[in-house]
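See below for the structure under consideration.
Complex shown without one protein chain; remaining protein chains in place.
Each chain gets a letter, A, B and C, in the order it is written, and its residues are counted from 1.
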Amino acid sequence: MAALTIVYFAWVRERIGLDEEQVARPEPGATVADLVAELAARGGGHAEALGDTARLRAALDQRFVPLDTLIGDARELALFPPVTGG
Amino acid sequence: MAALTIVYFAWVRERIGLDEEQVARPEPGATVADLVAELAARGGGHAEALGDTARLRAALDQRFVPLDTLIGDARELALFPPVTGG
Amino acid sequence: MKRVAVQAGDFDVAAELAALEALGGGGVASFTGVVRGGGGLIALELEHYPAMTQAQVDRICDEAMARWPLLGLSVIHRFGRLEPGARIVFVGTASRHRTAALESCAFLIDWLKSEAPFWKKEHFADGATGWVEALAEDEVKAKGWNSDD
Partner (left out) sequence: MKRVAVQAGDFDVAAELAALEALGGGGVASFTGVVRGGGGLIALELEHYPAMTQAQVDRICDEAMARWPLLGLSVIHRFGRLEPGARIVFVGTASRHRTAALESCAFLIDWLKSEAPFWKKEHFADGATGWVEALAEDEVKAKGWNSDD
């Protein structure tokens, strides 16, 4: 199956230093939180950006989802801080 | 003491057929409701306009007041239906 | 900034909003009432109590400024004969807090409905006329503002 695209926004993007990256598709049964933990374990900017999940929000294929959502066959995961529009 | 000016609006004005009129100042102790009853007793348009006090509202010297308010030394009494601004 | 106008002529909503935006407040809320057509209505005639109207609308505005932290407000109410599509009333409020701007705007229009001395007469195409009845709902709505702080 195709790789998963991850897109980052706001200070998550700045700390990681990337707008987006491709990762190997996680095991079936993996949640967003599982993948976030795996990415944070890389250390450096990833750890800085993704270490505190209380401050993280996510969207799968452009829909907001809780972090315990299964990634399934989604094509795009977005990780970002709570939104501040309006 | 000077006469009291009464001003009428909307269908109260139309039924009475007058924008305003002067009346002898009522006795001290007279309320707006007392004067309204006295005017309605004249019959004709006055009775038609002022007979149903549930549909009447009043202002004394340009301030809304309940009908049981004393007229006192007010200079102008306004009688009209419930307002429909906005 | 407190601007209150009771006038026969139309008004420029964009100019009112621009003045409110220029207060640097963060949020500007507005409500514009327009004469609804339909049912053969050809005009609405707004009668008011000239000696009282301006002062009363002024009092309602002072009440809003006392209740909410507003940087400014603008209230315009027209009188006279107005055709369907014509603007009747404008309320605009500016505040650093969007909730204050929105709530005070709703308060002002509710209060104008039940506390400003205006009366509306409908004129229909067939020559019939009728005075618009006040809605009990509107008096209740205005009173409702007395109970929440």
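Going forward, contacts are C-beta pairs under 8 Å (C-beta built on N, C-alpha and C of every residue); 3 or more make two chains touch, one makes a residue touch a chain.
Since this is a predicted model, take the numbers as computed values, not measurements.
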*Could you run through the displayed chains and say which ones the absent chain touches?*
A, C
_Chain not shown: contacting residue from C:Ala29, C:Ala43, C:Ala116 or C:Ala142_ = C:Ala29
*Write down which of A:Gly29, A:Gly43 or A:Pro82 is the residue touching the left-out chain.*
A:Pro82
*Which subunit C residues would touch the chain omitted from the figure, given the whole complex?*
13-14, 17, 21-22, 24-38, 84-85, 87, 96, 98-99, 101-102, 105-106, 109, 141
_Which parts of subunit A face the unshown chain closely enough to count as touching?_
7, 9-11, 13, 59, 62, 64, 76, 78, 80-86
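Quick note on the criterion: only the chains that are shown with their structure count from here on.
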*Can you give the whole-Å distance between the Cα centres of subunit B and subunit C?*
26
*asked:* Quick check: how many Å separate the C-alpha centres of subunit A and subunit B?
replied: 72
*Just how far, in Å, is the C-alpha centre of subunit C from the one of subunit A?*
49
_Multi-chain contact sites of subunit A, meaning residues that touch two or more partners_ = none
*asked:* If I count partner chains per residue in subunit C, which residues reach a count of at least 2?
replied: none
